[in-house]
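Sending over a structure as structure tokens; questions will come in a sec.
In this view, the complex is presented without one of its protein chains, the others remaining in place.
What follows is chain A.
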Amino acid sequence: MKDEVESRDDRVANLKGLGSARKRVEDVRFTQGKGNYVDDIKLPGMLHGDFVRSPYAHARVKSINIDAAMALDGVVAVLTAKDLEPLSLHWMPTLAGDKQMVLADGKVLFQGQEVAFVVARDRYVAADAVELVEVDYEELPVLTDPFEAMKSDTVLREDLEDGADGAHGPRRHHNHIFLWEEGDKAATEEVIDSAEVVVEEMVYYHRTHPCPLETCGAVASMDKVNGKLTLYGTFQAPHVVRTVASLLSGIEEHNIRVVSPDIGGGFGNKVGVYPGYVCSIVASIVTGLPVKWVEDRMENLMATAFARDYWMQGKISATKEGKITGLHCHVTADHGAFDACADPTKYPAGFFHICTGSYDIPVAYVGVDGVYTNKAPGGVAYRCSFRVTEAAYFIERMIEVLAMELNMDAAELRRINFIRKEQFPYQSALGWEYDSGDYHTAWDKALTSVGYDDLRREQAERVEAFKRGETRKLMGIGLSFFTEIVGAGPVKNCDILGMGMFDSCEIRIHPTGSAIARLGTISQGQGHATTFAQILATETGIPADSITIEEGDTDTAPYGLGTYGSRSTPVAGAATALAGRKIRAKAQMIAAYLLEVHDDDVEFDVDRFVLKGAPERFKTMKEIAYAAYNQAIPGIEPGLEAVSYYDPPNMTYPFGAYVCVMDVDVDTGTTDIRQFYALDDCGTRINPMVIEGQVHGGLTEALAIAMGQEIAYDDLGNCKTGTLMDFFIPTAWETPNYVTDHTETPSPHHPIGAKGVGESPNVGGVPAFSNAVHDAFRAFGLRQAHMPHDHWRIWQIANDLGLHD
């Protein structure tokens, strides 16, 4: 037999298990154009929906006339709030405990808000009919600034009872949503008031958008014969959608099947529930035919969930030697017209209180005020775990500003404040327990790799040359050290709409020794079919190539909370490992029976169970699987299957050290990224090639956000960045070369020690790019300049500093 001539190393290699740079199995279909996305789904008799959207940011809707639209040949129905009201579907609950209009009920609160839903036989007819719907608006005063909104007499949300509490406690103004606080305010203020050195700065993380290349969409199909609703859609959490759809519609959950087919990027944009989904379902129920709704690019940027928009007022105190003593932060959070943030229920500002970062800060306080404005709702975690990017950007800017104040090297300031290796598990001042880390090792490796001291020397020479008039280019060294908090999360403190944030895996081993595993998560490009099979391969001894991974169909997959916040590997990955161990435990009993020895006398070895002390006597997993189905074994039921639901005991805390070296042209504001070094520690590394791909993608999104991408409004609430002409998506032209590196500090509580990595590069990347821009101007006194650092804004920085004189 082949097995007998194979070495142990060969057998390990054949598995393509943990640590293998296995090629992504998904790419076979994606690179051949054979993916199956929502818009590829075409059902017999399918109708098409399209929205009439508000051109105003704030207006009363006086009347809606649908006669001309209905008269157009091919138009089947036009739904307005009046039609949805009898079903109680004209409003819907948001993930954040607020409610949101499905279709305009009396007024509109942001530009692009859904006013009416046209259903037609053809997508083009639907678009034509949208133009024929006559809506009479009466303009109302527009509030686009959260600070103004908190002072204004204009009431945005007339549906909310004045003075009544919101979902997160008292509201102190009619445009206020919540105040959420963490930490010891009095103690923090006392420390800061008596500190040797204090710096204060307003750090703004601008509004942007996840902008997945595939926009949001759904196909709803109500089968009136058997009473079953099938809903295909771009859902990052299909099971949650099924439960919410059941609760909203009254259709029993077993009669709803939600399917997430291939998804062309999510980045948080596809976590929430949108009016398009609800209207497609209602339209399908009304017409008895399948209804498809797919938004266009402008609709995606203008109306579905935005990210960030945090005004972070910070104070940080330190000794003269640079030891940080306290951190105070007050955030004014612009949530738009409805509070539709996607955060675990108990955390209206997500995990923002990870903002003490990688530093041992003895006392800290955070307060976050959520505010309504006339902007689109959302506030999702754009390639990050619930407001962790905002937190990381805040602390990494505050560190740089403090370094300036102390006249210290920013790398050294970080080093003397890092949480030390022996302090883990580390209890942060704001309530988190960091699982593991070795920051000093990672930092030293990063600085050595980039030749940090030489870079600083070169930078100082450049400044002198600039002052002598020999060059017009400055050089910035952007440092960033971040700690993430991912893998939400423990059911004891993490839920969404009451649903605990566990995850799941169900495995069936087939008689011939191959397998299928189904999970409660859903890949949007992360490569789950590749990496989860690798976890299982190592755990069960079945080669990854013989394991099918299936996700996204709620009729077949076990219940799970979906994929966002880098939770798939920490939570579903753990469930996968534990389900694999259940398989192995049963396989051990079968192997012992076949070898006619006691269970304890055999041990697992790569792809087989061997007799202890006599490895020439063994049973392979293939043989065991066959026996499991086909041999009567006393006391053991037939079959080889396992299910695991995993409730994580804690989050995981990946970390990393990034360095960006950039030349900045003072006269044109253009930048040239010469070098970008990214060291990531995500614990146990499942597939180094997939990790590298995730880091490259995340860094490129970080580049976009830091250097140009934004959702901007004018004073009238017009969204000025609704097309890809105005909203920056980097191409190969703008994207620099990245050097990736790693250290490996396993999570002590995760079954395989993995921590999650997909979002780290966005969290750490944004401060690295932004700090490089700031650092280029540090010698000329720049303390804080708001992102995005596009050419115009960089030119403006130089101009404000008098460098054009």
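Rule of thumb we're sticking to: a contact is a pair of C-beta atoms (placed from the backbone, for glycine too) under 8 Å apart; a residue touches a chain by one contact, two chains touch by 3 or more; residues count from 1.
The rule is simple: contacts and distances are computed from a predicted model.
Visitor: If you had to name the missing chain as UniProt does, which of "ABC-type quaternary amine transporter", "Carbon monoxide dehydrogenase subunit G", "Deoxyribose-phosphate aldolase" or "4Fe-4S ferredoxin-type domain-containing protein" would it be?
Guide: UniProt lists the chain left out of the view as "Carbon monoxide dehydrogenase subunit G".
Visitor: Which listed residue, A:Val12, A:Val61, A:Leu229 or A:Met302, touches the chain dropped from view?
Guide: Checking each option in A:Val12, A:Val61, A:Leu229 or A:Met302, the one touching the absent chain turns out to be A:Met302.
Visitor: In the whole complex, not just what's shown, which of A:Asp10, A:Asp40, A:Asp67 or A:Asp714 touches the removed chain?
Guide: The missing chain is touched by A:Asp714.
Visitor: Pick from A:Pro146, A:Gly722, A:Pro736 or A:Pro767: which residue touches the chain that isn't shown?
Guide: Once the missing chain is taken into account, the touching residue is A:Gly722.
Visitor: Could you pull out which residues of chain A are in touch with the chain that's been left out?
Guide: Counting over the whole complex, chain A touches the hidden chain at residues 52, 55-57, 111, 130-131, 134, 298, 302, 714, 716, 718-720, 722-723, 725-726.
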